[in-house]
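Yeah, one chain of the complex is gone here, protein chain that is, but the others are all in their spots.
Residue numbering begins at 1 within each chain, and the chains themselves are lettered A and B in the order written.
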Amino acid sequence: MNHQTNLIDLGDLSFHHWKEIVGLALKIQEHPSDFYGALTGKILATLFYEPSTRTQMSFQTAMLRLGGQVIGFDNPQNSSVAKGENLKDTITVVSSYADIIAMRHPLEGAAKAAALHANCPVINAGDGGHLHPTQTLTDLTTLSKYKGRLSGLTIGLCGDLKYGRTVHSLIKALCHFPNNEFVLISTEELSVPSYITDLLDAHGCHYQKISALTDAIPELDVLYMTRVQQERFASQEEYLAQKDVYVLDAEKLSGAKKDLCILHPLPRVDEIQIAVDDDPRACYFKQAQCGVYARMALILTMLQRPELCGQPLFSGKESKIHACTNPKCITNQESYLPRHFVENGDLLVCEYCDQRILI
Amino acid sequence: MNHQTNLIDLGDLSFHHWKEIVGLALKIQEHPSDFYGALTGKILATLFYEPSTRTQMSFQTAMLRLGGQVIGFDNPQNSSVAKGENLKDTITVVSSYADIIAMRHPLEGAAKAAALHANCPVINAGDGGHLHPTQTLTDLTTLSKYKGRLSGLTIGLCGDLKYGRTVHSLIKALCHFPNNEFVLISTEELSVPSYITDLLDAHGCHYQKISALTDAIPELDVLYMTRVQQERFASQEEYLAQKDVYVLDAEKLSGAKKDLCILHPLPRVDEIQIAVDDDPRACYFKQAQCGVYARMALILTMLQRPELCGQPLFSGKESKIHACTNPKCITNQESYLPRHFVENGDLLVCEYCDQRILI
Partner (left out) sequence: MNHQTNLIDLGDLSFHHWKEIVGLALKIQEHPSDFYGALTGKILATLFYEPSTRTQMSFQTAMLRLGGQVIGFDNPQNSSVAKGENLKDTITVVSSYADIIAMRHPLEGAAKAAALHANCPVINAGDGGHLHPTQTLTDLTTLSKYKGRLSGLTIGLCGDLKYGRTVHSLIKALCHFPNNEFVLISTEELSVPSYITDLLDAHGCHYQKISALTDAIPELDVLYMTRVQQERFASQEEYLAQKDVYVLDAEKLSGAKKDLCILHPLPRVDEIQIAVDDDPRACYFKQAQCGVYARMALILTMLQRPELCGQPLFSGKESKIHACTNPKCITNQESYLPRHFVENGDLLVCEYCDQRILI
């Protein structure tokens, strides 16, 4: 039943196609009314197994602004899930109601598992701490719009670089474009995982690690802020000592370029002071708006040019003997799912959640 | 204020009209886009006093695919009900907002009570354990589509035949068609109530009771599976001894006809093994999809040909002295409702919940 058109990871699309979708997003933003009615009669199902009103409203707005309609849920307690229904059954049925599904789920690999059983295209709207490709598409659209380019940029990333999936995805995307440099601003404990620095090295991207935002800010074209949760710090003392170092305020901004572009995936708590909102360099609210155009472009492309998003879900082999060791992997909740791994030396990489397993 | 067009029980419609609605559902399924826009500007209110995401999304999809729009709630805690509002007031107001209402309620007879006060047509989307006519309409549509006929069938019904309202309704519907035979597969404790066997006798339908699915399966054209809750068994020992007898798996299926049609109202838990899903005889997901077409046909008929569904709500008499003895009857919660009974010998039958009361 596996439908071939899906967006599970931005990497499912070729680099060339990202640019097409971003280009379409910008075109929609210029002339939104030209696209109203493009999907009249089509239905998007937003299946949110954990609440995320912002992302859900962004998808809903995108579909409605194309003339389509929306069904869905935002609360699994109200759904058949509460009666013990498995993901496969829910997805099989809903994909016979809707023309396209956007799914958010707390477990990693859930969107791929859904795509495996859906009779319509599936968009990953976030699978636990794993992937969130439409956020990255939003970020690329925002940079194209407000910086005019995706290459030749010096990009600062500040905050929780260890667990922040939006940061990882953005780095993965931007290292495909020439002459981008990265400034990684965090405590030692919250610095990027080694697979990210490996990736930067592999692409020959210049990067530096810096521990104070003030030191990093003058050279940046883009500053991508993220939330740092208090419990991520080594200790309460460490938190109190460090927290202001990663809060953007007018004083720190005084050293920045005139055309700096400040981004944040939102919601923020207090890592950007409210006074910064009135600075013309603050682009995070525009970024949220770009998210609607990016999602319009994605949905339109998936429904009208499905061949662009036609990746096989698995490239490795099914295994009857190995299980994924990640307790948050969807395969450990939904036991009927075929286990799929890519072999990589003496490692198996789970094709749902990317967990690496020593054989 | 009582609006004359409603669907409270499938029995409200003549046998002839069921066939018209099923025929329309099949026509819609063939050419869905011909019907898009038929209800532009109309609003369906889905009032779900208990959550049932599946059924609610099926109704929403049906309305949207006709070009209409949807309002409603799925959580009485968020509604005026939480402020102590009675059903009459909610229905009176909502029926002045919407053009048609689909209502789900935990109490028996609630849909009829709603119809009594609504200024627009009401569809019963399930009233406690009592009636669920759009499920039966779905089942009839599925059989018409995938068996090509509603007569001359040998239909097995397996699982909880005592409390399963979908099973009772399907039997009541199918015994109106010629040459249907029924195989009732359950434990002794969970066999059909006597009023169902009385009905089968009255229609001259052949039926047999069998206690093991394996024995029953070879002669069946249709197998309707239902969930058996553990607490329905006489004891834990009984449950452990019996549970596998009522689970459909590949082995049991090996003895079945090549063109068997397997149905299930969903959600399932584990009474059909997942491996069966890939068997071409598994029709339960197609059945869920047929549910959308059946509901499209029903809504369209009720709004465009209201005379077809124009039954009086009551045929008996109002009583000022008798009360219904069913604690789950809506009349025992909403005390302003007129009590209505049909006299049947020395019995009174409640016209809301069908409870029989000895005078």
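Keep this in mind: a residue touches a chain if its C-beta (ideal position, glycine included) is under 8 Å from a C-beta of that chain, and two chains touch if they have at least 3 such contacts.
Just so you know, these numbers come straight off a predicted model, no measurement behind them.
Check A:Ser58, A:Asn119, A:Thr136 or A:Gln242 against the missing chain and you find that the one touching it is A:Ser58.
From the set A:Leu199, A:Ala212, A:Val245 or A:Leu266, the residue in touch with the chain omitted from the display is A:Leu266, counting the whole complex.
The chain not displayed touches chain B at residues 41, 43, 45, 69, 71-73, 75, 77-80, 82-86, 88-89, 92-94, 96-98, 336. Contact between chain A and the absent chain runs through residues 33, 36, 51-54, 57-58, 60-61, 64-65, 67, 74-75, 266-269, 274, 277, 285-286, 288-289, 292.
In this text, only the chains that are shown with their structure count from here on.
The two copies, chain A and chain B, are related by a rotation of 120°, based on C-alpha atoms and rounded to the nearest 5.
Centre-to-centre spacing of chain A and chain B amounts to 42 Å, using the average Cα coordinate of each chain.
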